[in-house]
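Working notes, structure below.
A single protein chain has been omitted; all remaining protein chains appear in their positions.
Moving on, here comes subunit A:
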Amino acid sequence: MADRDEWMRGGPAPHNPQGTPAPQRHVPPPPPAGPLPGLRADEGLRASGVPKGGVPGAGRLLRWRGIGRLDGGLVPQARLSGPTPWVIAIMVALTVIAAAMGLVLRHIAAEAAAELTGGVTIQILDASPSGRQTQAEAALRVLRAQAGVGQARQVPQAEVDRLIAPWLGADTMADRGDQDIVPVPALIDVRLEGAVDAPRLNTLRAALQQVAPAARVDAQSDWLGPVFGAIESLQWLAAAVVALLALALAAAAVLATRTALGAHRATIEVVHLMGGTDSQIARIFERSIGWDAAIGGLLGFGFAVGVTLFLGRAFAALGAGWLAVGALQWNDWLVLTLVPIAAAVITMLTARLSVIAALRKIL
């Protein structure tokens, strides 16, 4: 001990030649100084009841449990006073609106397709009203005798006039002599049993050639092909917007998690050194951002529902046929409610993966 004291005073290191018996280690005497106020040496550890070396089976528990009620406390959250819930709310609102648009368009396309399946329009293009009518009546007779024709009716002149009035004006149809001011073809609306295809159209054309040479036969779906194409494009656009917003949401979650990780790095390191597993630490952030996503998701969903209902009523008031049939059904609303849930899942999963990736860079 004298050598040791000498070394501590700055002297040479004590000599310990090989073979010299190792210094005896003694139990230190009780500390001469009095304990800290209220300190009862050794008793605290005995009373703790925590076995030496940690809690048996804690490793198993750790895989399934968080850090109890500390989850919220370890990473204090700004909630609505922070940006994350608002960013998520905006993302969710835009996603719900885009998804609602996509669903409405899907309904419109489906309804229109159902309506036009088997639809054929026959125009009698004759300048003479009497000749037109004669050919139309002959064509109707032939059509009704054809196999596979479900229904054939001539569109009443009044209905035709009403259709073209917005473009040509009502006065053009006022004078009904032998010559129209503007010749308008007679229209025959035909419903075939089953879908319309080129051979069936050719059969109809051949059948009408004799009795109504001025007849022009067209599938109704051909006229609306570009409209269907446009609707399909809009549907893809809506799906792409939803996918992009999901990616943006994941990116926002990564940023929020990285910010939180940076802000609480010291705490995370301490928990890590206490034996906290990556999974436990990830769960803290996962739950924290999960709450943000839940709050933001509810806000965004509420806003989007309001907007969707408002727009739905506004379009319904137009009385336009296809817009009316595009109204959202209950199962559509069910799909839309999945958006905030999916947003919460995406953000939580992203947060978890980001935290685990970041922790793997720490020992």
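The definition used in the following text is that a residue touches a chain if its C-beta (ideal position, glycine included) is under 8 Å from a C-beta of that chain, and two chains touch if they have at least 3 such contacts; residues count from 1.
In this text, contacts and distances are computed from a predicted model.
K.L.:
Match the chain absent from this complex view to the correct UniProt protein name in "Cell division ATP-binding protein FtsE", "Spore gernimation protein GerA", "RNA polymerase sigma factor" or "PTS system, fructose-specific IIB component".
P.N.:
"Cell division ATP-binding protein FtsE"
K.L.:
Hey, which of A:84, A:280 or A:308 is the one touching the hidden chain?
P.N.:
Once the missing chain is taken into account, the touching residue is A:280.
K.L.:
Can you say which of A:136, A:149 or A:271 touches the chain missing from this structure?
P.N.:
A:271
K.L.:
Touching the missing chain, which residues of subunit A?
P.N.:
1, 3-5, 7-8, 13-14, 16, 20-28, 31, 33, 35-45, 47-55, 58-59, 61-62, 65, 67-70, 73-74, 76, 266-267, 269-278, 280, 360, 363
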